[in-house]
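The chains shown are only part of the set, and none of them has been moved.
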Amino acid sequence: MAVVPLQTDEDASAEARAVFNEIRERRGTDYVNNFWRALAHDPEQLRAVWDRIQIVMAPGALDPLVKELIYIAVSTANNCGYCVHSHTASARAKGMTPAMHAELLQVIALASQTNALATGLGVPVDEVFDVTATTSRPVR
Amino acid sequence: MAVVPLQTDEDASAEARAVFNEIRERRGTDYVNNFWRALAHDPEQLRAVWDRIQIVMAPGALDPLVKELIYIAVSTANNCGYCVHSHTASARAKGMTPAMHAELLQVIALASQTNALATGLGVPVDEVFDVTATTSRPVR
């Protein structure tokens, strides 16, 4: 099921096709996955999202694989089935082992559990966790 | 605001106080944060959650700091304010730098954006992401 047609290379505008080709080149595969083919109906948004991903997911203070694990965690908590599937595949491609995957799911499950408890108990935030109360220096 | 009273050491049952003391010992501080004081109204659940956290958050295939980053990601996606505050503090205590924090938030923000797009477009999962279709071997 889809809300918009998945654009083939023939359907796509020149701007969208240019992004498709960057995806191919970056990943070393001819395959362009459905997310990009659906997003191609709005070439400007397609370009903005693709460009932002290159910036955000690049190596930096965090390792690219760690970033993929965080991506899976958010997608699971947001219950985005597509995103869980595609980013689990990405994480594997970047070196996630079965043991790492298992531990990732353990942390996600634990956090979901304690999130529910904190909300259900209406736990007030401790003063010690409030950065504004203790310092006005910038975090960076 | 809280849904249950936050138990002081005097209020708490012997079972709950035993967990409080383990928390103090493990963390090297006398401070027991509100989550545990709220949870103390159910000593069995308090014990089960505390014990599970020790197992799941211990070093393994993933680094303890990476696990805290994943915890923050889930808590943010679940919009648990208490959890975001307490685990950001934990992550800092385990070495999260401002640059790592900034990149964490970038990934969380990006994932939230693409999660919404995948859902709003109703993107069908690509065949290539379906592990059941291609193999029946166990992942571990």
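Lettered A and B in written order, each chain numbered from 1.
Here, a residue touches a chain if its C-beta (ideal position, glycine included) is under 8 Å from a C-beta of that chain, and two chains touch if they have at least 3 such contacts.
Here the structure is a predicted model, which means the values were calculated and not measured.
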Subunit count for the whole complex, all chains sharing one sequence, 2 displayed: 6
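What we mean here is this: only the chains that are shown with their structure count from here on.
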Whole-Å separation of chain centres (CA-atom averages), chain A against chain B: 18
Of all residues in chain A, those that touch chain B in their complex: 1-4, 6, 31, 33-35, 38-39, 45, 49, 52-53, 56-57, 60-62, 66-67, 69-71, 73-78, 80-83, 85-89, 97-104, 106-108, 110-115, 117-126, 128-130, 139-140
